[in-house]
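Partial complex: the chains shown occupy the same locations as in the complete assembly.
A, B and C are the chain letters, set down in written order, and residue numbers restart from 1 in every chain.
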Amino acid sequence: MRAAVLGATGMVGRTFVRLLEGHPWFKVKTLVASERSAGKRYGELVPEAPEEFKELEVVSLSDFLREPDVDLVFNALPASVSGEVEEKLAERVPVFTNARAHRYDDDVPILVPEVNPEHLKLVELQREGRGWEGFIVTNPNCSTAILTVSLAPLREFGIRDVRVATMQAISGAGFSGLSALAIHDNVIPLIEGEEWKIENESRKILRRLERSIVPAEFTVSAIATRVPVLHGHTEAVFIELERGSIDELREAFESFDPLRKLDLPSYERPIVYEEVPQPRLHRERGKGLTVTVGRLEESARGFKYVVTGHNLVRGAAGGSVLNAELAKRLGYI
Amino acid sequence: MRAAVLGATGMVGRTFVRLLEGHPWFKVKTLVASERSAGKRYGELVPEAPEEFKELEVVSLSDFLREPDVDLVFNALPASVSGEVEEKLAERVPVFTNARAHRYDDDVPILVPEVNPEHLKLVELQREGRGWEGFIVTNPNCSTAILTVSLAPLREFGIRDVRVATMQAISGAGFSGLSALAIHDNVIPLIEGEEWKIENESRKILRRLERSIVPAEFTVSAIATRVPVLHGHTEAVFIELERGSIDELREAFESFDPLRKLDLPSYERPIVYEEVPQPRLHRERGKGLTVTVGRLEESARGFKYVVTGHNLVRGAAGGSVLNAELAKRLGYI
Amino acid sequence: MRAAVLGATGMVGRTFVRLLEGHPWFKVKTLVASERSAGKRYGELVPEAPEEFKELEVVSLSDFLREPDVDLVFNALPASVSGEVEEKLAERVPVFTNARAHRYDDDVPILVPEVNPEHLKLVELQREGRGWEGFIVTNPNCSTAILTVSLAPLREFGIRDVRVATMQAISGAGFSGLSALAIHDNVIPLIEGEEWKIENESRKILRRLERSIVPAEFTVSAIATRVPVLHGHTEAVFIELERGSIDELREAFESFDPLRKLDLPSYERPIVYEEVPQPRLHRERGKGLTVTVGRLEESARGFKYVVTGHNLVRGAAGGSVLNAELAKRLGYI
């Protein structure tokens, strides 16, 4: 299948390109970026690009929209332009997007394959309701992706309340999103919109989708901070459950491997348990798709643990590629 | 009054010396360190020492214990040797200590002057029960000190539950307590014993002491992490209260100034409210004794906020000096 | 004397304001910034401003130029706008500037009071040649300032050649001049224009000015790099001299104190010798005006040493304030 990557020169876009190099199902044919970059070779704009893509000529968004001759689209454009672009594209092709523009639409799933694969069927509502041939599938915000993977095996114990403090890496702010002077030797406990996203997206992802949508009954509270780490978001989690012992939780983390049978090309065991999870040591685990959980202990009203994962892979491009693989395996594309 | 500083060459010891330079009530006469340092000039061991102390000859602990000719002692020795040393000294002089050796003794207060000044009267139990002329007053662990200062104005709203994730500075680990290779570009979510201390010391500090001790009724859960910041611990706090609006909480933080009238030499307003508290920007506030609170918001089951403060001053030596000043003002020394 | 600070909200501008707080000779009356900031209180724009200036209303550059009612001006504007602004102001008042716009004009001194105070008389050429009542005095680029202070005591040994590799702090790049992603865990050996400045400014500063200008006869080569340090530029220097022993050089560094007698308000001993100079430990020495020299050793063709100093104080605003003090003491203003 022929794929396009939109926003291919940004932080997440580059990660898409890197992850799709040599992909067995999806062949990147088109790299889309701003007017300013259009016409240049990708290797000129992104020196560390894989050889395979270095000579590819970058296409402007307007040119691409005129004739989007591909079978699926990965979108790493900013949210501000993504809303319309994705709708226009979804008329004809499936769009797997990291942008938040449509995440909160009722008929658009925020998909994490290991967590809520059944939400993929929401795309049928899109096709029916909007008359599209394609559809939009979003992945969650980076810290939500990492959090929900760690929460998935705990659902069986009845989640009641989650409180999470994040320590997020600087690459989450994009190339020039964060001044060195701001974060050097510092912690910045403010990331615009992040706490709202974690609280709302995780509840949307973890609700059940049966005949109708069953809203999540648990509460989520988040405090988001930025720390001087290159890649890898770390999250300190306090959780209240209806039942479950520490041994059962540990076992649930260690045995969590829900999509093994689907044999998706990028799939890796989603969780590894390790006593002291650390972003620098563990962010590349499972090619960046595995989150590391540890420090699980009983706490005053439940349990506490720490999870760390790669914000650009598990938390962005890698999750989106996995979404496309799931969609293909299940026959949606 | 003539003071001694024990462990004067360590991280906390140096902070004691710096804070006591030119102190109007306490005059440092004796600097105590290991046998290895004994006999050397303090300025030789600590190049950045205040001029006033550079020529002072360092005394070994054993020599000092033989004849502790001072009126009070500040202790920055490690816990492992402090237990016995403090007991021996307290037979004759008041000891204000940063070590944890006696923190959990029933008759020893963990004192934070702005939070539980009335606990100071526990020293009477020591004098009676142990037959001492002096006494031991401890200050809490660094992250507990910062946390409890922020909790103090919230007591009036009925604290039910506290969950705190700390992001602690590397100076908290001592001079060579942490390898550069371990913390560079990393977050380490394990600080031995720290979570237990936060959970237990904060409940001891915040209990009421009336005719008898009224145990704290709220719960505390902590996850402690180390981040690549020089000084300044940052804490993300989720709190459940019995009552209170966000405006009332904000007002309580902003007006908290309990010991103003006592006119203690080192006293500074203990809390400043600021939208985005950050360790590098705010750690020196109030000469390191003021904690900065911010990001106060309603949360699923209560409120959330962030507090940051100087771990070596508010969290160690500065708190201890304030303890001694309170003890003097109230006539205990 | 009534002073204005131009570019008062930038990195260097803030340093000017901080250093001029309570200055015995110069009273800051006017803070000038961009149109966007005009009309706001300075404390609103710069939260950490000294109390003295918090309520001062910021003036726009165009308003200020219409009626520059002060006795001297400190300029921290970018070079791009400084050229014309400084010329216009110098018609009436003395301008002490950190901008490079006029540094290379023949009749404008690049002044470092401890190094080339006699260059100040160049301002007479300005007054004659340009018909100005005021004049322009520049301070050098930050790394040049630090380097030339360390070279000054070595002139007596006949400097032949200097090679310097700098390791410059991130605050030298301004508030948002450097992305966190670029410098985190990295060294960037490119700072636009910096090497040229070091090579040329240091030779202009260290030439002799007798009846006529005697060009410097030595050569200077520089490699400039950025390192993940907040403040404090560190420079590794290889120097060839005509004569001199290591003991004589050491003595020259240690006894260098040329302006002591002038009793300038901000003057500090310009050099302290210390075995291992380090930016984090020594940048605040002498309120940021003292550079620390160390590691002096013989080398294949001469000597090598390391110097570190505060880039915003010694290397920018502090040097400029010292320039104004010298000008006043010598009767130029």
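Worth pointing out:
In this section, a contact is a pair of C-beta atoms (placed from the backbone, for glycine too) under 8 Å apart; a residue touches a chain by one contact, two chains touch by 3 or more.
This is a predicted model, so every value here is computed, not measured.
In this structure file the full complex is assembled from 4 copies of one chain, 3 of which are shown.
Following the convention adopted for this analysis, only the chains that are shown with their structure count from here on.
Across the assembly, the chain pair joined by the most C-beta contact pairs is A-B.
With centres defined as mean CA coordinates, subunit C is found 41 Å away from subunit B.
Here the CA centre of subunit A is 48 Å from the CA centre of subunit C.
With touch defined as above, residues shared between interfaces to two or more other chains in subunit A number as follows: 184-185, 228, 230.
On subunit A, the positions that touch subunit C within their shared complex are 170-171, 173-185, 228, 230.
For subunit B in complex with subunit C, the residues that touch the partner chain are 47-48, 184-185, 230, 274, 280-281.
Subunit B meets subunit A in the complex at residues 161, 163, 165, 167, 184-190, 195, 199, 219-221, 223, 225, 227-230, 234, 236-238, 275-281, 294-295, 297, 299-301, 304, 306, 308.
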